[in-house]
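Omission of a single protein chain aside, the complex is shown with its protein chains in their original locations.
Naming follows writing order (A, B, C, D and E), and every chain is counted from residue 1.
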Amino acid sequence: MKPCKRIEIVIEHPLAPRIAKLLVKLGAPGYTMIDGASGRGDRGTRHADEITGISSNSVFIIACDDAELIEAIIEGIRPILSMSGGICLVSDAQWLRH
Amino acid sequence: MKPCKRIEIVIEHPLAPRIAKLLVKLGAPGYTMIDGASGRGDRGTRHADEITGISSNSVFIIACDDAELIEAIIEGIRPILSMSGGICLVSDAQWLRH
Amino acid sequence: MKPCKRIEIVIEHPLAPRIAKLLVKLGAPGYTMIDGASGRGDRGTRHADEITGISSNSVFIIACDDAELIEAIIEGIRPILSMSGGICLVSDAQWLRH
Amino acid sequence: MESLFFSNLTSPPLLFFLLGVFAVVIRSDLDVPDQVAKFLSLYLLFAIGFKGGVAIAESELSMVVGRDLLMATALSAIIPFYVFFLVKRQFGAANAAATAATYGSISAVTFVTAISYLDAGKIEWSGYMVAAMALMESPAIIVGLLLYYRSQSGPAESSGATMGEMIHESLSNGSVLLIVGSLVIGWISGPAGLAQVDLLVKDLFIGVLCLFLLDMGIVAARRLRDLGTAEVKVSMLLFWGLILPLINAIVALALVFAFDVPEGNALLLVVLAASGSYIAVPAAMRLALPQANPSVYLPMSLAISFPFNLVIGIPLYHQLINWLV
Amino acid sequence: MESLFFSNLTSPPLLFFLLGVFAVVIRSDLDVPDQVAKFLSLYLLFAIGFKGGVAIAESELSMVVGRDLLMATALSAIIPFYVFFLVKRQFGAANAAATAATYGSISAVTFVTAISYLDAGKIEWSGYMVAAMALMESPAIIVGLLLYYRSQSGPAESSGATMGEMIHESLSNGSVLLIVGSLVIGWISGPAGLAQVDLLVKDLFIGVLCLFLLDMGIVAARRLRDLGTAEVKVSMLLFWGLILPLINAIVALALVFAFDVPEGNALLLVVLAASGSYIAVPAAMRLALPQANPSVYLPMSLAISFPFNLVIGIPLYHQLINWLV
Partner (left out) sequence: MESLFFSNLTSPPLLFFLLGVFAVVIRSDLDVPDQVAKFLSLYLLFAIGFKGGVAIAESELSMVVGRDLLMATALSAIIPFYVFFLVKRQFGAANAAATAATYGSISAVTFVTAISYLDAGKIEWSGYMVAAMALMESPAIIVGLLLYYRSQSGPAESSGATMGEMIHESLSNGSVLLIVGSLVIGWISGPAGLAQVDLLVKDLFIGVLCLFLLDMGIVAARRLRDLGTAEVKVSMLLFWGLILPLINAIVALALVFAFDVPEGNALLLVVLAASGSYIAVPAAMRLALPQANPSVYLPMSLAISFPFNLVIGIPLYHQLINWLV
């Protein structure tokens, strides 16, 4: 077990590929993405009921133990979130090394 | 980044709209909801395979930094969970302000 | 509210029933499972787009407050993860007792 | 009589149901994706409702129609009374009320399977029976809840919904609304409307029913495996899950015999009485009566009564009608 | 004229749209699963594209075809100009640009509903109109974005995509690609290809349209309920959502009158002009112009203009064409 940060991002579905691309570009060790989440925030309700996908959210989970990389991810995500809404939470976790 | 609580609720699908309504009524800053989760607990297995939706779970994620509100959310959720099962976990997190 | 550990496992879809069986065998108090997650890690991209399900992930969330059981779960999961990839994160949480 | 059971057992829809059961028994991973399964059930309600509506538009509305609709509604309101008192001691008041509502209401898939059974045997039935089915969806919910509240001494635990919410819930349930809506639309647009959609609504029906019953077989068998987790003894669930359809069928048989209902419609009425809901009622009960444990009334209706009616009930009731009439 | 509205109102597709709206109004949980709804929309694009391609393969390509396609493309490029300036003051530049792109582009479902309206009335239309529709999907996106960038003094906020990405996005959008691709495949494989798939592509079409419009009714009504959360006043959204289709229809009417386009094609062109996109354009706008607030342009097009065109617009434009010609 190794201490790490668990980064959780909720972003509108159309921008999910940008987050994925960003993570790859920054060299994140990996990510998991859950699609089709609905939600509510400052920009109203996202119903996840639409054929366009613009009214649904994607949830990213990223485990990362490199402080600089975490910083880079957060700074990379910040402008995207400011533009389109969504949230980013960071918490402490233990990462099982197998 | 701002410290906050991350509240995670697992509830049976038919009651999800009640949780959503409760959160809006209490003035929660937002929530994200993932549908179609299966699970297992004291009330047996929920298969998420049924056309009624009564055998599937919804997962709520709520970021909240207002201590009173957190208390209100938890107290509002408690009776619903006692009645129908499910879980509620609260943990510390950092909230990226964009 | 009671302190507990929140265990989060990301595993390829075909092995999800094994994790579920393991949890039941070890006597875990319950679990929640979200299917159809995509992701990326050392073994490349999992697209969650395939009819076989072998290219998609399942996310398990387990709340557990029994230290021995937590240890047993982690040790049970470790060989499965070594074999097939995926991650396991453990963090602190408060469990709402209803 | 044997030939009835036999021909029922070689019909594709039933065989696919059994294939689904078999898949679970041998622990196969065969599975119809849940969103698609839900859509197939919407399709069946849409098709049966539309066809029923067109049939009503084409037929003369006579006294007989009114009588049959009344009979159906009455059945749906009466059944919960005795079911509630039959199972209350063993199940507790909340579970008994939910069970009463479940068996007062109907299973649309059992109904459409009975229709495809009649069609295969070239036996006539009337389109307005779809309206009878729609009418039977909701009343039982309200009766069931009233029975529960009356049985509680002191102020009822009101953790659930109010009476108003309850009635709303029972009428606005998605499947109830879709069948009633499709019925009305079929009625309004009539044969001209049917001509535009008949391929989807008529010719594809049995094929889609096969695929849906495959899924129902899987789901029912899974619930049967879970039976142990309920708070009521498995043997009791098995007993009532087999006995309640029979009792309700007999009550309905007496009615159709008394009023001399013709063969096809008689079978449909009996099947409606004998079947229990596993869509509208369980969903409504989770909101209106969350104290009731869904792992009591849902698997009883879905994993015991539903397969029983499909495999044995339909030809058996048919045989009984033939004897009586 | 009344009879036009009346026969439109009794057509099954429209009635199912209204059933969907009704379901939301009475707060029913009726819902078409989202993955299935997405697939139904793919099916409609596939079927209409394929049929259109076969029709082109079967017809002679004349000057008239070129003229009509040009007219359609021109409409799609012109509409955004005046829409942008009409709404800019009230909506702000970004929202105005997105709105302009939305209304310059088209709604495929409104188009196919107009086709089923024509077919029900036995009015002829040409297969190449599907190509016209496909041609109108994208240009408006580019015009809308150009208008926005020109309106920004100083260097444009480039948080969104570059011009190249934008053009790519507008042409590679899934629904644009599927309709164009199906059109080309229908063209290549011709009547022989159609013979292999005609049941799916032709006979099932209206039935599936019914189920899809049921979902569209639900989604549109939900968006209508959310209108309040946008940054623009609800009354303004309502106003422009009703006025823009009318203005665009009148512009198109003038064109079809000037060039003496025959009844069926004329109606389709007018409907294309009057309808606003809620698939291709909103998806492209989230990437190219994220500053624009989707809860302004999406509900306006989806919850106001779309139902208006479906229920009132199509028969109204038809009536106007009959008066003019």
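Methods note: contacts are C-beta pairs under 8 Å (C-beta built on N, C-alpha and C of every residue); 3 or more make two chains touch, one makes a residue touch a chain.
Everything numeric in this text was worked out from a predicted model, so none of it was measured.
Asks: Thinking of the whole complex, not just what is shown, which of C:Leu15, C:Ile70 or C:Ala93 touches the missing chain?
Replies: Candidates C:Leu15, C:Ile70 or C:Ala93; residue touching the omitted chain: C:Leu15.
Asks: Would you indicate which residue among E:Phe16, E:Phe46 or E:Tyr148 is in contact with the undisplayed chain?
Replies: E:Phe46
Asks: Write down which of D:Asp31, D:Asp226 or D:Glu263 is the residue touching the left-out chain.
Replies: Considering the complete complex, D:Asp31 is the one touching the chain left out.
Asks: If the hidden chain were put back, which residues of subunit D would touch it?
Replies: 10-12, 15-16, 19, 22-23, 26-36, 116, 120, 199, 203-204, 206-208, 210-211, 214
Asks: Need a quick check: the contact residues on subunit C for the chain that isn't drawn.
Replies: Residues of subunit C in touch with the missing chain: 12, 14-15, 36, 43-45, 47-56, 79, 83-84.
Asks: If the missing chain were put back, which residues of subunit E would it touch?
Replies: So the residues of subunit E touching the missing chain come out as 33-36, 38-39, 42-43, 46, 50, 168, 171-175, 177-178, 181-182, 185, 188-189, 193, 196-197, 199-201, 204, 283.
In this section, only the chains that are shown with their structure count from here on.
Asks: Check B-D against A-C and say which one is joined by more contacting C-beta pairs.
Replies: When the contacts at B-D and A-C are counted, A-C has more.
Asks: What whole-number Å value describes the gap between the mean CA coordinates of subunit B and subunit C?
Replies: 19
Asks: Multi-chain contacts in subunit E: which residues touch at least two other chains?
Replies: If we look for residues of subunit E contacting two or more partner chains, we find 31, 34.
Asks: Mind pulling the subunit C residues that touch 2 or more other chains?
Replies: In subunit C, the residues touching two or more other chains are 34, 36, 91-92.
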